[in-house]
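One chain of protein is taken out of this complex; the other chains stay put.
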Amino acid sequence: MAYDQHDHDRFELSETQLRVRALETVLTEKGYVDPAALDLLIETYETKVGPHNGARVVAKAWTDPAYRARLFKEATSAIAELGYAGRQGEHIVALENTPKRHNMVVCTLCSCYPWPVLGLPPVWYKSAPYRSRAVADPRGVLKDFGITLPKDTEIRVWDSTSEIRYLVVPMRPPGTEGWNEDKLAELVTRDSMIGAGLPKSPKDVK
Amino acid sequence: MAHAHNHGHDFHHEHGSELSEMQLRTRAIETILLEKGYIEQAAIDELIETYEKKIGPRNGAQVVAKAWVDPKFRKWLLEDGTAAIGSLGFGGRSGNHLVALENTPLLHNMVVCTLCSCYPWAVLGLPPLWYKSAPYRSRAVADPRGVLKDFGIELPKDTEIRVWDSTAELRYMVVPMRPAGTEGWSEEKLADLVTRDSMIGTGFPKSPKDLK
Amino acid sequence: MNGGHDIGGMDGFGPVQPEPNEPVFHSQWEKRAFALTLAAGVAGGWNIDMSRFARENRPPNEYLTMSYYQIWFAALEAMLKERALVSDDEIAAGQTLKAPKPVSCILKADDVARVLYHGDPTERETKTKPAFKAGDRVRAKMMNPVTHTRLPRYVRGHLGTIDRVIGCHVFPDSNAAGAGENPQWLYTVRFDGGELWGADADPSVTVSVDAWEPYLLPA
Partner (left out) sequence: MNGAADMGGMHGFGPVVPEKNEPVFHEEWEGHSFALNIVTGVANLWNIDAFRFKRESLPPPEYLNLSYYGLWTRTLELMMLEYGIATPEELKAGHAIAPFKQAPRAVTAADCDNMVRCARPFSRPAPGPALFKVGDKVRAKNMHPKHHTRLPRYTRGHVGEIARIVGCHVFPDSNASNLGEDPHWLYTVRFDGHELWGADSDPKVRVCIEAWEPYLEKP
């Protein structure tokens, strides 16, 4: 009886497709939008901005203690040092996972998400199952991702109700001593920066 | 500020595509249960006939009319709705625990079931669509005055509105106030004034001039 | 508003189903709807809180049946129509039928990178002092406005602790209504799971929300 988040994509798809095309035509004809701007926007989020940005931030925090301190003190500017900033990331807060505490980010009211570091959110993040259950049953949600945390680990869920955007800094996997930032960044998954996953282990990238 | 979308009407009636499919699915269930011997066709037909033709708000109207003319019955009705209503031959399914709520100039009662659509079938028959609809179920408890406005009714600001959410197996019926100008009327004539909505609390009885 | 969007704590939606190797967009029209929303927002001049309200302000059955970008697109149409920039018959015809209204500015391709990089910060200068400090106990107000608000239903009436004073930020409840930015102090408020979900809740869970001062009462 699971509610299929994709069902309604198939349903009505052609109708929406036609309406979007119609609106784009009218807006372009009236000069309200520049078609080149549209293409650039799409290209930006399809190819340039994505979780690889956040992975750089996390990898740097793992190797550079001074950066790590700056990140947890004032994430927006620390992240801007790497060139990532802007829309849907105007006020970023970094959350540190520890052996005793696991952070998890959701937006129950819409689907707020730190675009400059993670790109656009995946469908599951925007889905009703995640938005409804993350705040009430985060352990159950983690189970959907195949993750079971120790019972005494505190789970802190952050519901993004304002323009503050949250980035989880997962724990550095053991066995990565001496790795450089580039190599470490390969371990950092998107889900681990939302709190719905863990970084890859060193053997996963061999 | 944009106005809230006005989709209430569509919400009830937009189910056209569901019709033929539901018809088939309902028939499938019925056929299987008949073939397996769980039910008898005549029982289904009798039930439909009962609620389409026999049980309806006319039952409740008789209860209200009697309460208007017979002070002893009124007292009994308000104390023990099930027994008093049972004395008129109404009761049973969705009417095993009936409670009558008396409207006064200072107090207006309104009945809803936010969780499903419980309704006093024994005295009012089956509920209308609007009673079962999301607009009514969601708003009756939080904004009863707004709901009354949908029915064209505005109560004085200082009238207390008491909303009864039917969460258990108790079933409520509202006893509206007797309209003025009906002195000396017979029970039967009075019953003609009692509307279904007035017994739910979303309407008033008709006035004597409506009958002329 | 207590709309179809305010679903924190609701049951029945089933498991979360992550999609392996999910693309950024699932179809061509999603790309266009996304880019149109960002670009037309510049011409239309609405703010993000107005967009959010336009998305949530629809019958909950509709909201919960539509996909994410379908909701975005429906809100875009609604906002364009509300400002008479585009009409229903134009969308139906797929072409311009009325002369355009003058707009103050549109998004040019050359500006995209800059606009995205600058974003739209919501922190504002203030001379007022915050009413609460970290560690204070506060109660989320029991309020049920029919207009836009960012206080989820599942925290209303509940006791939490100020975790952090964030700063003074644009107040969505006013901003969505076109009543000005009306900046207010913003706090991160942490609630124990047991406080929100009852005695049977997992004691190791806390939930934090960002709440503006008008949402909070001293406990």
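When the chains are written out, they are named A, B and C in that same order, and each has its own residue count from 1.
Everything below uses one rule, namely that a residue touches a chain if its C-beta (ideal position, glycine included) is under 8 Å from a C-beta of that chain, and two chains touch if they have at least 3 such contacts.
Just so we're clear, the structure is a prediction, and the values are computed from it rather than from any experiment.
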- Task: With touch as defined up top, name the shown chains that contact the chain not shown.
- Result: A, B, C
- Given the contact definition stated above, which residue among C:Asn2, C:Gln17, C:Asn47 or C:Asn182 touches the chain not shown here? C:Asn2
- Note on the structure: Of B:Ala84, B:Ala100, B:Val147 or B:Ala191, the residue touching the omitted chain is B:Val147
- Note on the structure: Given C:Pro18, C:Gly44, C:Pro59 or C:Gly119, the correct residue touching the omitted chain is C:Pro59
- Would you write out the residues of chain B that touch the absent chain, in ascending order? 4-9, 11-12, 15, 18-19, 22-33, 35-40, 42-48, 50-52, 55-56, 91-93, 96-97, 114-117, 125-126, 128-130, 132-145, 147, 150-151, 157-170, 197, 202
- Item | Positions on chain C contacted by the hidden chain, ascending | 1-4, 7, 9-14, 56-61, 63-65, 141-146, 157-158, 195-201
- Since one chain has been left out of the picture, which residues of chain A touch it in the full complex? 1-3, 8, 128, 136
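Following the convention adopted for this analysis, only the chains that are shown with their structure count from here on.
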- Query: More C-beta pairs touching across which pair, A-C or B-C?
  - Reply: A-C
- Quick one: which chain's Cα centre is the longest way from chain C's? B
- Take the average of all CA coordinates in chain A, do the same for chain B, and state the distance between these two points in whole angstrom. 51
- Note on the structure: Between the Cα centroids of chain A and chain C the separation in whole angstrom comes to 17
- Query: Roughly how many whole angstrom separate the Cα centroids of chain B and chain C?
  - Reply: 40
- Task: Spell out, as numbers or ranges, the residues of chain C touching 2 or more other chains.
- Result: none
- Query: So which stretches of chain A touch two or more other chains?
  - Reply: none
- In their complex, what parts of chain B are in touch with chain C? 1-2, 4-5, 7, 11, 134, 142
- chain C residues touching chain B - in the complex, by the definition given at the top: 1, 53-54, 57-62, 78, 82, 144, 146-147, 176-178
- Note on the structure: chain A partner, complex, touching residues on chain C are 5-19, 22, 24-29, 31-36, 38-40, 43-44, 48, 52, 55-56, 64-68, 70, 73, 76-77, 80, 85-86, 90-96, 100, 103, 106-109, 111-113, 115-123, 150-152, 154, 166, 169-170, 172, 186, 188, 190, 196-197, 201-202, 204-212
